[in-house]
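I'd like to ask you about the structure that follows.
Omission of a single protein chain aside, the complex is shown with its protein chains in their original locations.
Labels for the chains are A and B, by order of writing; each one numbers its residues from 1.
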Amino acid sequence: MTGSTSTELLRAEHLTRHFKIGGVLSRLMLHAVDDVSFSIGEREIVALAGESGSGKSTIARVLARIYKPTSGEIYFEGKPVSQLRSRSDRLRYSGLVPMVFQDPFGSVNPVFRVQHGVLRSLKLHRPSLSGPERAAEAARVFEAVGLSADMLQRFPHELSGGQRQRVGFAQALAMRPKLILADEPVSMLDVSIRIGLLNLMAELRDTTGVSVLYITHDIASARYVADRLIVMYAGQIAETGPIDEVLASPRHPYTQLLLSAVPDPRAPLSAAAKTDRGEPPKVIDPSPGCRFRYRCPLAIDTCAQVTPVLAELRPGHDAACHIAQADANQVRAFS
Amino acid sequence: MSDVPVLEVSGLSVDYVLDRGNVRAVDDVSFTLNRGEFLGIVGESGCGKSTLLFAVAQLLAPPASVASGSVTFEGTNLVGLTDSQLSAIRWRDMSVVMQSAMNALNPVKSIGAQFKDVMKAHGKPARDEIEARSAEVLRMVGIDPVHLRSYPHQLSGGMRQRSMIAMALLFTPDLVIMDEPTSALDVVAQRSLMAQIKGLQLAFGFAVIFVTHDMSLISHFSDRLMVMYAGQVDELGATRTVFDRPLHPYTQGLLEAFPSIRGPKVPLRGIPGNPPDMARLPPGCRFGPRCPHAVDKCAQVAPELVELDEVMVRCVRRQDGSLPVSADHKGAGQEGSLSR
Partner (left out) sequence: MAMPVFGVPTETAAARVPDLGSGHAFARVARAIRSNRKATVGTVLLVLFILIALFPGVIAHESPTQDAYAPQLGISTAHLLGTNHFGQDLFSQLVWGTRNVMIIAFVVGLATTGLAVLIGVAAAYLGGLWDSSLNVFTDVLLVIPLFPLLIVIAAYAHGGTTLVLIAAITLTSWSYTARQLRSQALTLRNRDFLEAARVRGERRLYIIVVEVIPTMISLIVASFLTNALYAVLLASSLQFIGLGDPNTVSWGTTLYWAQNNAALQTGEPLWAIAPGACIAVLGAAFALLNYAFDEIGNPALRPVRKNRRPGVRRAGA
């Protein structure tokens, strides 16, 4: 049922990405992602959840090879991605691991008809197809994402936001990917349209076997569509595991805070989330220790001195918290 | 809450005057707001909620203009007043909080300087009064007054938004209008900001009109809820009543489109289709093409907003009884999931 027994498709090991910030003379480093390790299996949807500054978008861009990791390695189908040198190798990877972007208004070139991106994807990644074959394949891919084939000739401004996002998925699908990196694909869409896109992702997983890394800040949508959950805070993984288990019994205080802050009209308001006024930090040249300690009501001395490592608390369920690792039952930070 | 309503909107319609003809963005909207009441206006893009807000605040700019109706604020009709007449009311009795603080705050002036500008524009000349009041409102929203000297980019997103709210409260107005003030914030900051707003509202007794697309966020804070679709009000009633027993199929669809955090998992449908093009509205009910309960009558008769069981609803089938409530009541209990 969960991804732990499926074949491993992608594995990130100790992925780190820093950005130099400040002026020409400054030495400040923004630690966007620090020592992150996780894996994604075949045929599964993994949700990467966190707030702003958590590093989730940076991870997507590192996986898409838009950024090179400062250190660490990515293994795709067992082979290290940094070893991809030739253009054909890199092209092959970008076809197997495409990205879908957040902004439906910015992710499609407004000057061309919407078929442009799909046709280019096909031309670059499936060069054996002839012109008519490409056109037929474009129509097929459009229908697979729920758009009619006659929409191929439309311009982006004639389509709604939800339809444009589907075009983004079509562009990715055209390359016959194994893993789609979906960077907040529904955040900018109307609520009633989101479900349609989420259903589409699940359907693609079931019919074509493609995996999806679903990056989001909305835990509820993650629960709806994902098999596993990775919770990030300030560039590090706080907790990870099968989604139902993590949401039913969250071990990391931050996960608990997130859950308590999610608005649920059916449940009464939680008191704790109301009082937390902290916001995720910008991590610049951090000192060791848990980055959540400033907001954590359970923080102890160790938390300020030793950076917690991700450790397994239950099969498949890991958390990076000293207190949780000592005794998981003690973690009741935010109810 | 006293009996005299603080705001009475009656038959308000707003048109956009375009080359190809007028497009009615807000169609015949009426509602009353009592003193200290928290009204949530919910709708998706293109429903007219922001235009409605701007019309109430008299901030419409060409090509938008009020086509008909009135906006009566504490007994005075605001439509047709000149700018100088409006400025007596603006900020002292009614203030506005915009969607993105980064866009609304002047990036080259400190927060304190902007507060001073506002105060000077609307009275309160003495310097120590200005400083004292500025510090006071910042404390009210939980910001240390030392930040009066900070620039907007030095504050976090949540703090910027809270300083916008502080600015709106400088003169303790009777009505604060908010246009999606929490949209740009993370979920934790959103929650604490909402709680803050509610706390201030209860402490100072001002009325709030809160426009949002996030229904679940507003559910714990608003007294009444107004659902808008394609420029019209489709449902209006007490928040709890609307949540527990949504009458309009659109409201039901909206509620069902929020996957839940707890409870059993079931596939959800959302609302298939798209909102109509306001220049080419469908005949009869505007939600008809997307409604799972639509019948022939729905495309022939344009429904009116009618009171039914303490809730105003715009639906022919509810009004003629052909769609009884118990037959399909799902309310706010639908959970959903698609993981294997």
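The rule is simple: a contact is a pair of C-beta atoms (placed from the backbone, for glycine too) under 8 Å apart; a residue touches a chain by one contact, two chains touch by 3 or more.
These figures come from a predicted structure and were not determined experimentally.
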item	value
From A:Phe101, A:Phe142, A:Tyr214 or A:Phe292, residue that would touch the chain that is not displayed	A:Phe101
Residue, one of A:Arg90, A:Arg314 or A:Arg332, that touches the chain absent here	A:Arg90
On chain A, residues whose C-beta touches the chain left out of the figure	19, 32, 52, 57-58, 61, 64-66, 90-91, 94-95, 98-99, 101-112, 117, 120-121, 124-125, 154-161, 168, 171, 175, 183-184, 187-190, 217
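The rule is simple: only the chains that are shown with their structure count from here on.
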item	value
Touching residues (chain side chain A, partner chain B) in the complex	1, 45, 51-52, 160-163, 190-196, 198-199, 202, 206, 217-221, 223-227, 243-244, 247, 257-259, 261-269, 273-280
Residues of chain B that touch chain A when the two form their complex	44-45, 142, 156-158, 186-192, 195, 213-217, 219-220, 243, 253-255, 257-263, 265, 267-272, 274, 332-333, 336-340
